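Got a structure for you, written out below as structure tokens; questions coming shortly.
Left out: one protein chain. Kept in place: all the others.
Up next, chain A:
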Amino acid sequence: MQDIEILQRRVERERKARLQAEAILEEKALQLYQVNEQLRLLNENLEQQVIEGGAKLQKSEKRYRQLIESVQDIIYKISPTGYFTFVNPVVEQRLGYCPDEIIGHHFTELVVPEYREKLVNFYWEMVHFQKESTYNDFPVYKKNGEIAWIGQTVRLIEIEGNVVELVAVARDITEQVATDDALRTTQTRLSTLITNLQKGVLVEDENRKIILVNQLFCDLFEIPAPAETLIGIDCSQSAEQSKYLFINPEEFAKQINDLLAKQEICINEELHMVNGRILERDYIPIFLEGQYRGHLWKYADVTEQFLAREQIRKSEEKYRGIMNNMELGLIEVDKEDRIVRAYDRFCLMMGYTEEELIGKGASDLFLPPEFRGIFEQHQSIRSEGRATSYEVQMMKKDGSRIWVILSGAPIMDEHGNIVGSMGIHYDISARKHLEQELALAKEIAEEARQAEKQFLANMSHEIRTPLNAIIGMTHLLFDTRPSKQQYEYLDILKSSADFLHSLISDLLDMAKIEAGRIEVQNHPFDLVGLLRTTQRVFQIKLENRPIELDLMIDGRISGNYLGDDVMLNQILLNIIGNAEKFTEEGTIEMTVKLKKEDNETCWIEFKIADTGIGIPKEKLELIFQKFKQVNPQGHKHKGTGLGLSITKQLVELQGGTLTVKSYEGEGTTFTFTLPFQKSDTEIVKNDYTIEDGTANLELCNLLVVEDNIMNQRYISGLLNKWNIPFTIAIDGRKAVEQAHKQHFDIILMDIQMPNMDGYEATLTIRNTNNLNQNTPIVALTASAMIDQKNKTKSVGMNDFITKPFTPSQLLSVIQKFLKVENLPTPTPVSLPEPTSTLLDFSRLKELYGDDNEYILDMMETFLTDALPDFSEFQALINTNDWVTLSKLAHRLKPSLGMVGLTDLEKTMAEIENQARKQPEAESLQLLLNHVNTQLETGVKEIKREIEKLKL
């Protein structure tokens, strides 16, 4: 049983082993199959290769056969005596004969006759000397008669030392001969060319034997022999021999050896000769089929070109140097704005090196964005081919900026196409900096000037108000019976204040004129009247000086003219005032002429000539300039230096001209011409009727509108003195209120006031229903400025007085509107004020010593006898009886002196004097008023003195 199991297992194992073996075998078989397959393929390939190899072999065989068949040469045999015994068929193809036509014939029959003898000799010799093989060429006739060149190799066929026949292989070399001919011709041509070339040429073979050399070469190298004789000469030592012709002999020799060793082309070498010539050398090795066969030397005398080039180079260097030293930075850019070239100075300017710049976009690199616009703008102009220049900022490499003037010009090529542009930069940073500083400085200066002007105007105005008070108070002080010394002090105070006042008025006028704030008025006025008034004003002023003021008026001037009378008046005052200032004695002549007249305009010429000190010629031009005074040193007159400048501007404002002529020591003449229009209308002083005030001063009533307390006091002081009742209003609004409450005879109106100014108050009073609609209004202008004066008229004011005014000015304006006969005596500013010492005691003492009785007697006599006569004056003035008046004054004058009224005596002398030369009633009236006032006081003092003396 066990055995069976074992057996079973064994069988099982055997079976499994078999299966395993089968599987392995199957696998192996498969491998074997695959290997077999590969082997088969390999075999098949081999077979194919064998077949192909066979085919190739066949082809090559065929080729050889064809080659053999297609032999191109004529092969023939010939007997030693020269008769053809065989010839191959090629002969027919080559020469046109068929073999049968040739065989049996003598070879010379084919040869061109002139070669026959030579050829026979040649071959006889060959046979005779038994030369095994020879070569010869010669021309033969073809069957068609043409000539063909034959080159043939002939061999002897010997048998036992005897020549039996000759075998020849002949070739048609016609073409070759032709080519050789052509070659020879070319060669000849070339060598002729070389020989006659304007360059020294030397051709050597590989052994440095001369093959070719031309005469120029011999000349250059100072070789005395003719060129032809040099052929074949060995050149191996020639460099050593001729090296001394060159500035650098060793290098010359060395370079020749180097070139020969390298055998490479080397051209355009420059050689400097001792004799100053410059040679350019080319070395060209000659190779034939890769074989070195010698070389060619070519020497060109380039002295002229060299010198020209040298000159160009130097010139270029010079201009480069100039450019680089000119502080101009240059760059060249292409059409795309890429930098092509940057010059040293430019690189220095921008802080870059040229390498950093080449190829970069110039504007991208340098231009700050805000300058793009201007750049593009100019770029477009440039593209039209025009050069431009402008100022831009540029950025340096370190980021800082510089200002440059950039001038750009297009660069053109030889065809005139724009290929780029050249930018020239000039650094103007310093200048820009200066300009900016300058502009700033100018701005500051301008501001300062404006501020100064404003300051001046403000100050002038501000100064004027207290000044008015000073002047006013001074006037009042005169009335307080000051002592003689106090009187002198007051006088100085007054004149200084007056000067200060005129100075400020001038300044303000000038400021107004410069600001263009003055308008020329155009209203009708009486020109002749104006001129006469002016004359009178000055006559009064000049009454104690030996100066005559004459007025001559063209008879054609009469009636009313349209123009600015206020301005004209100021011009005249300035010029005449000036003349009066600089004239010690003589005359001031005022001549007024109608210069020309057309349809509407009259040109009136005013000429004011004085006999004063004159103006030096060289200073004539200065007088119209601001703040320029040409007073001789130490001249007693002082001024602002503005008067004439203002005058000139006022003349010009009205469309006129002002000129001056002067001779030093003889006098000065000012001439001005103004255009006026003739006016047909009568002068209407006002659009409304002004009522005359009450005749009785005590009964009249004044309204004083004034905000300044000092001025109020000044005016009140004067009015109280004159016993004139008045009301004070402190501003325009209060004035209007007062105007509604009660009637006034005159309103004195300040202009600048708080709440409501004088203009507005006047307009309100004039245009509203109130008690004072027709009351005269007198402006108290704080400034003497012309425009203000004009304005007072335009708002309906009847007159104006300029502060500070004198008591007499105030009084006369009151009188003007009150029209009273019995006036209080005014106090003229130009005359001495009445003082407590009206009686000249020193004079009395001088006259009467201490004899009081006598004085008493004289005084009583005066009161009884002389005093009543003074009342006659008024009547004489009223009747204009100047002669009687003059006599009366003359008579009464000494009486005054006898009682010690010295001042009155002087006044009386003036009256006498005035009355003699056709005076105006008003001026005498003024003097008489003065006399009356003085006399009243004087009489009181005399009476007091009499009482005193009687005691």
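FYI, a contact is a pair of C-beta atoms (placed from the backbone, for glycine too) under 8 Å apart; a residue touches a chain by one contact, two chains touch by 3 or more; residues count from 1.
Going forward, contacts and distances are computed from a predicted model.
One chain of the complex is hidden; its UniProt record names it "Heme NO-binding domain-containing protein", one of "Carbon-monoxide dehydrogenase small subunit", "Heme NO-binding domain-containing protein", "Cytochrome c-type biogenesis protein" or "Peptide ABC transporter permease".
Only one residue from A:16, A:318 or A:372 touches the chain missing from this view: A:16. Interface residues of chain A facing the missing partner chain: 6, 9-10, 13, 16-18, 20-21, 24-25, 28.
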